[in-house]
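A single protein chain has been omitted from the complex, and every remaining protein chain is retained in its original position.
Residue numbering begins at 1 within each chain, and the chains themselves are lettered A and B in the order written.
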Amino acid sequence: MKRMLIAAAAALTLATAPTKAQDYPTRPVTMIVPFAAGGPTDIIARLVAESMSKTLGQQVIIENVAGAGGTTGSTRAAQAAPDGYTILMGHMGTHGAAPGLYKNLKYNPSTDFTPIGLAAGTPIVIVTKKAFPADDTKGFVSYVKANNDKITQAHAGVGSVSFTTCMLLTHQLGVKATAVAYTGTGPALNDLVGGQVDYMCDQLPSVIAQVRAGTVKAISIALPERSPALPNLATTKESGLPEFQVSAWNAVFAPKNLPEPIKAKLADSLSKALDDDKVKARLLDLGAVIPQGKERGPDALAALVKSEVDRWGPILKSVQQ
Amino acid sequence: MDIISNLALGFSVALSLQNLALCFVGCLVGTMIGVLPGVGPIATIAMLLPLTFKVDPTGALIMLAGIYYGAQYGGSTTAILINIPGEATSVVTAMDGHEMAKNGEAGKALGIAAIGSFIAGSVATLVIALLGKPLTAMALIFGPAEYFSLMVLGLALAVALARGSVLKAIIMIVLGILLSTIGTDLDTGEERLTLGMTALSDGIDFAVLAMGVFGLAEILKNLENPEARDVVKSGIGKLLPTMDDMKRCFAPIMRGTALGSILGILPGNGAVLAPFASYTIEKKLAKDPSRFGKGAIEGVAGPESANNAGAQTAFIPLLTLGIPPNAVMALMVGAMTIHGIIPGPLVMSKSPDLFWGMVASMWVGNAMLVIINLPMIGLWVKLLKVPYRLMFPAILLFCAIGIYSINNNPADVFLTAFFGLVGYAFYKFGLEPAPMLLGFVLGKLMEQKLRQALTLSRGSMMTFIERPISAVLLLIALAIITVALLPSVRKGREEAFQGD
Partner (left out) sequence: MAEGTGMSGGRIKSPEDFCGAIFLLLICALALWQASELTFGTLRAVGPGLMPTALAVLLAGLACVLMVSSLKDDGPDVSPPSWRGILFVLGAFVAFGLAVRPLGLAVAGPLAVIIAGFASDETRPGETVLFGLGMTAFCIALFKFALGLPIPLAPWLLGY
């Protein structure tokens, strides 16, 4: 009983004493992942959080708040107290494409958040069924253009990364491939392996095992440089589709009006996590791209969010008639 | 032979002291969360992921897999004892299992569920070891058209779940499919039937619906009829099935195992159909089908075996194709990836110790589950003696926590309360919720597959008949519906002639 009283008293002082921003963090930090556990964003968040827990000296707990293409969890993060104890692992969808996709979006990606920094991006790969008649980007582009009315493309549902990136591709190629919607990358990939659909665009981690095993064919990767995870795969830049540059970036955000010292501490901790050898090795093995130098930190992220919102808006409007 | 050296490698991994301990912990945690109504394996596995950072990937996966099938075991316990199925697959177990419990045969039902599951698990382990690779190739033949036809077959099977009127069962199946269309449309992103509520924009979660129409409605029902729930406490009866029961259940267990093993391999979560198919077959084969729905032990043995076999062979598409068939498996993919192993066609050749270690650990885990569960049957049955005035608030609290933790969202809790009210109305109007849940689960897949198949066939309905597997599945479905409807038509006539 006595121990309980002491504990309660300690807890009370903890809660009532105005903890200075410099002391942050004094209790566990919740990182909201706006998607179901197990997906690429969740995996990156968990890897980064594990390392951030060490540098912050407090556990960073992952809370999966899935729903409405990640906007449910992002809305909750936007409305949380700006005390640094609630942060968000947002991504290209929630902080880039969402304004173009959801009419009733309850947050503004640019103004309702304090950007902390870019975490890791996953490059987009164009993959086709094994029996697809073309092997490289040029052949792919000319085949798709020639068979405009027959070609089918799989995607993981409106709002998913595979949907938005495929829209970008068809938009840039000026074709109208028949889109087949699936409930996620898994089922879509299943039908691609089975040869039911012709091609899809998706994040490298989701398709890397199939590409390595040769059950699907990778055409090219939307990166400026080749990926060390798949060094034989040509980039879109070198193989004749330079305008197709897109990455499913993931980034840490906090609610707006976050005190400067906390923001700096979080950004520093995130940056250290990305330099953590164990995290780095895992991320690179997945085929993820780790931001370097100027790409890190709050300012770079703020600029990225702005450019992404501007980029996706018109594209998504044009495909939705 | 290859297979022997492979299994030997597997067992040498699975039987290491550390992996045995991890397997045991996984099974124990799984059983525990499975038993608690409303708490599912997804939230638990997600939360336990960080704990596994400290062990090697094989050990971590053995533990997580233990949680997965431990939860399946535990889920049957809850279904049998308090008639709350936590997953689609235990809906069937609840039907005859809970009736058995009411007849004072809870111990028997739990015992046969454990034994059936163990036998099924052992066979499924062998199936994976022997046939994993060739069967995977077969699974890929299944395109959207074949899946659509499989779902139609599944819905035909659901009619057999009818305990009373076939018309009402069909009504509930259709209602279930209708409920499954709620949420954002996959193809266009438009919101459907959501009444403008964000909570519905991703559709209704299975657990929300099941906890509402089964969990909460069951509480309301029991509070209203104190006599109905006291039956459970009247007598506990034998704790274990007799030799006679075992003999009677042997064939159902074997048939269930075969069905589960085959359906589990289909990458589109075919395992969900296995218990329903098994139940239908047992009911049709039984000398006295009228016992089904009133506590037939075969109605527990067959579906439970099918469920467990399917749960295990569902690892095949995950391990050999790298394609997760359901949400729990998707989480396993995440777990593997975090540990630096990317599941896919290469796992078998690149990390044979992991692959075969996991296969062997499934058998070890099943053996452990029997060892954990058989002695606990006495304890579970005693739990039924807890006065209902304390039991129902406890169930309610567990459900509330479990539902909240699906998405960490209170809106799901409110939605569950709403479905509790709907479930209570069903009870008042004599409408069975079990076929509705099946319609709900299959309906979602059915619409997607229909639309995918039609998009791919450029709008030609012929695709369902031109593709041989699809055509055969549709024919079987047609046969089942005919057989199911015939007796009721006949009975209807008889009743009409007998008059009142």
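We adopt the following convention: a residue touches a chain if its C-beta (ideal position, glycine included) is under 8 Å from a C-beta of that chain, and two chains touch if they have at least 3 such contacts.
Predicted, not measured: the structure shown is a model, and the values here were computed from it.
Residue B:Leu167 is the one among B:Ile3, B:Met138, B:Leu167 or B:Leu478 that touches the chain missing from this view. Of the candidate positions B:Leu130, B:Leu193, B:Leu285 or B:Leu478, contact with the unshown chain belongs to B:Leu193.
Although one chain is not drawn, the whole complex shows that of B:Leu140, B:Leu216, B:Leu445 or B:Ile480 it is B:Leu216 that touches it.
Not every partner is drawn; the one left out touches chain A at residues 8, 11-12, 14-15, 27-28, 30, 61-63, 85.
Residues 29, 33, 39, 43-44, 47-48, 50-51, 167-168, 170-171, 174-175, 177-178, 181, 185, 187-188, 190, 192-195, 216, 219-220, 223-224, 387-390, 392-394, 396-401, 404-405, 408, 410-411, 413-414, 416-417, 420-421, 424-425, 428-431, 447, 450-451, 454-455, 458-461, 495-497, 499-500 of chain B touch the missing chain (whole complex, contact as defined above).
What we mean here is this: only the chains that are shown with their structure count from here on.
Residues 36-39, 42-43, 46-47, 50, 62-68, 72, 101, 152, 157-159, 178-184, 186-187, 189-191, 193-197, 205, 208-210, 212-213, 215, 281-282, 285-286, 320 of chain A are the ones that touch chain B when the two sit in their complex. Considering their complex, residues 42, 45-46, 49-50, 53, 140-144, 184-189, 198, 201-202, 267-268, 317, 321-325, 327, 330-335, 337-338, 340, 342-347, 407-409, 448, 451-452, 455-456 of chain B touch chain A.
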